[in-house]
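For this view, one protein chain was removed and the others were kept in their places.
The block that comes next holds chain A.
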Amino acid sequence: MDKRNRTTNVLIVGVGGQGVIMVSKVLAQLCQEAGHDVKQSEVHGMAKRGGGVFSHVRFGPKVWSPTIPEGEVDILVALEWAEGLRWIRHLKPETGTFIADCQKIVPPFACRSRKRGAEPAYAPQTPEEIIDQVHAGYVMDATGLAANLGNARAANTVLLGALSTALDFPEAAWAQVIAATVPPKSVGINARAFTEGRAWALGGTKRIDVTASGLQKSRAEVHHPQVETVVEITADWCKGCDICVKSCPERCLRLNDQLKAELALPELCTGCQLCSWLCPDMAISVTNTPVQEAAS
């Protein structure tokens, strides 16, 4: 189908506070000034609370649905790596373009496991395996580029620069709308951020630069020696104040019939030593002894 007669779909995603709405407003304004019908749809509410944020921008001669059907996204712009992966299924399989900042925002929810050797439950996919599967893909250090210019918060404008290479609007029109949208004090840095992002993305249809993000960190290193945990509670010193029972993250301690603390659920104990640190009577000692692996 003729590109001019169909709707173009851009999905912009990230985490609350990153500037997803600013990116989509710039794009929507640009499209409207170019004479397109435009719809831009987002959902407010929980966005401020650290949840994912997304904004659909659709433009063309006549736009019906405010949201983009799954698999119809022409360009996916991700201000955060894992948020990009959340929406990548929505990308048009044959022709879609994926533009992502390699920036990682690890939510507290990803750091919940107390098991020894636990790694954050953050998206394990590498940029290489993702880029291999898309038509065009850019994983860039937008935050790093913006920080070098003097303000990491201009990362969203760096991504706008990259986005500009995938759409048919004149560079001057982009610059004009960005200047009119951002606060007057930051017009200069945003102009440079746009130029940097655009230049970077013009360097090929598949590019990866994740030097700053740690996305390629080796996972071979083992930090979790097997340890044997022994919890000793000196009953004579314990006065049953309940502090250890209340503060144990695993709730594996309790007071027995004599109101003395005891380790009721040893299988849950992670050896964190919090009880021994907090005991006002120094009645608890926790020792973690590394276990030599006999077989190897």
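Note that a contact is a pair of C-beta atoms (placed from the backbone, for glycine too) under 8 Å apart; a residue touches a chain by one contact, two chains touch by 3 or more; residues count from 1.
We take it that contacts and distances are computed from a predicted model.
Report the protein name recorded by UniProt for the chain absent from the figure; options are "Indolepyruvate oxidoreductase subunit IorA", "Molybdenum transport system permease", "RNA polymerase sigma-70 factor (ECF subfamily)" or "Heme exporter protein B".
"Indolepyruvate oxidoreductase subunit IorA"
Return the single residue from A:V106, A:A180, A:A199 or A:L265 that touches the missing chain.
Counting the whole complex, the residue in contact with the absent chain is A:V106.
If you put the missing chain back, which residues of chain A would it touch?
For chain A, the residues touching the absent chain are 15, 28-29, 32, 37-46, 48-52, 63-71, 82-83, 85-86, 88-89, 91, 93, 106-112, 114, 116-118, 120-123, 125, 130, 133, 223-225, 227, 246-247, 249, 270-274, 277-278, 288.
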